[in-house]
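Starting off with a structure, shown below.
Of the protein chains in this complex, one is absent; all others appear in place.
On to chain A.
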Amino acid sequence: MDDLLAATADRIFAGGGDVWAALTAAGLTTVGVPEDAGGSGGTLEDAAAVLRTAGYRAAAVPLAETGWLAGRLLAEAGLPLPDGPLTAAAADDLARVPWARDARGIAVVNGDRLDYYERGRFDAAPGANLAGEPRDRVVLGPEPTASGPCTADLRTRGALARAVQLTGALRRALDLTVRYAGEREQFGRPLGRFQAVQQAVAELAGEAVVADVAVRAAVRAPDDPVAVAAAKANASRAAGTAAAIAHQVHGALGVTAEHPLHTVTLRLWSWREEYGSEHAWAAELGGRATAASPLWPFLIGA
């Protein structure tokens, strides 16, 4: 199921045109949101397959925000799922709300309550991350459109979503680098024939694969705070290593606006910070680990 979804999503992202409309038509914007709540149904692993593909293609769409974040929050609160792009935010953190200017509505986590604000009931002053994705300053109006109960921690959910996107972008950085190392020739042979380059590419692959397997494991255990913290910490850590190696191998061409590498690395550098960097999640995990005794069972959750 998730392979099929990923393949469908990939065709859409690669196809260009109105990607959001095509995603919506294919029912891919609300994978992981139960059908009886108005979503497309499917598991969180299915949703991750689509999101990973979006990360791989550096797709500029509010996919994580619409389904993974807002859609699931609304469904859990028993609120209707509006059509169109959505986003989510925490009531006490409205400075950089993703895609707010384009959103049909915002699901705002306010303690144990979810407040939904329809477009027109909030203002969004444009801001952006390094990749130019909207990160807007939001001012909420006096009244939400609707409210319901909420038990989710938005930061944890957001971290897992960004971790999934990061693993897609990491794999793309790896693929671009492998391809370039095979094509670009210097000293009469492809770069990939130089052992120094091979070793660097292997390191990129190592970081990407370890982050990927950790994130996949966390997607299967999204309520395990250790799993999510470890997943985001590793994905964010891998982002820096991978971007540095990818650029080193690509030489000057990689730092141009013309070459596609930057669409991936700008996202790696942005997403590694969003919903907590590797440092923030390590500190969080470390705080829990310090209090745990003994350490080993805490770490492996068994």
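Note that in this section a residue touches a chain if its C-beta (ideal position, glycine included) is under 8 Å from a C-beta of that chain, and two chains touch if they have at least 3 such contacts; residues count from 1.
By our rule, contacts and distances are computed from a predicted model.
Enquirer: Can you pick, from "Acyl-CoA dehydrogenase family protein", "Amino acid/amide ABC transporter membrane protein 1 (HAAT family)", "Ferredoxin" or "Transport protein (ABC superfamily, atp_bind)", the UniProt protein name of the chain not displayed?
Expert: Per the UniProt record, the undisplayed chain of the complex is "Acyl-CoA dehydrogenase family protein".
Enquirer: Among A:Ala95, A:Ala128, A:Leu253 or A:Leu299, which residue is in touch with the absent chain?
Expert: Selected residue, touching the omitted chain: A:Leu299.
Enquirer: Which listed residue (A:Ala60, A:Ala146, A:Ala244 or A:Ala289) would be found touching the missing chain in the intact complex?
Expert: Once the missing chain is taken into account, the touching residue is A:Ala289.
Enquirer: Which of A:Pro126, A:Pro149 or A:Gly182 touches the chain that is not shown?
Expert: The missing chain is touched by A:Gly182.
Enquirer: In the whole complex, not just what's shown, which of A:Ala37, A:Ala131 or A:Ala229 touches the removed chain?
Expert: A:Ala229
Enquirer: Considering the whole complex, not just the chains shown, which residues of chain A touch the missing one?
Expert: Within chain A, the residues touching the omitted chain are 174-175, 178-179, 181-182, 192-193, 195, 197-199, 201-203, 205-207, 209-214, 216-217, 220, 226-227, 229-231, 233-234, 237, 278-279, 281-287, 289-290, 293-296, 299-300, 302.
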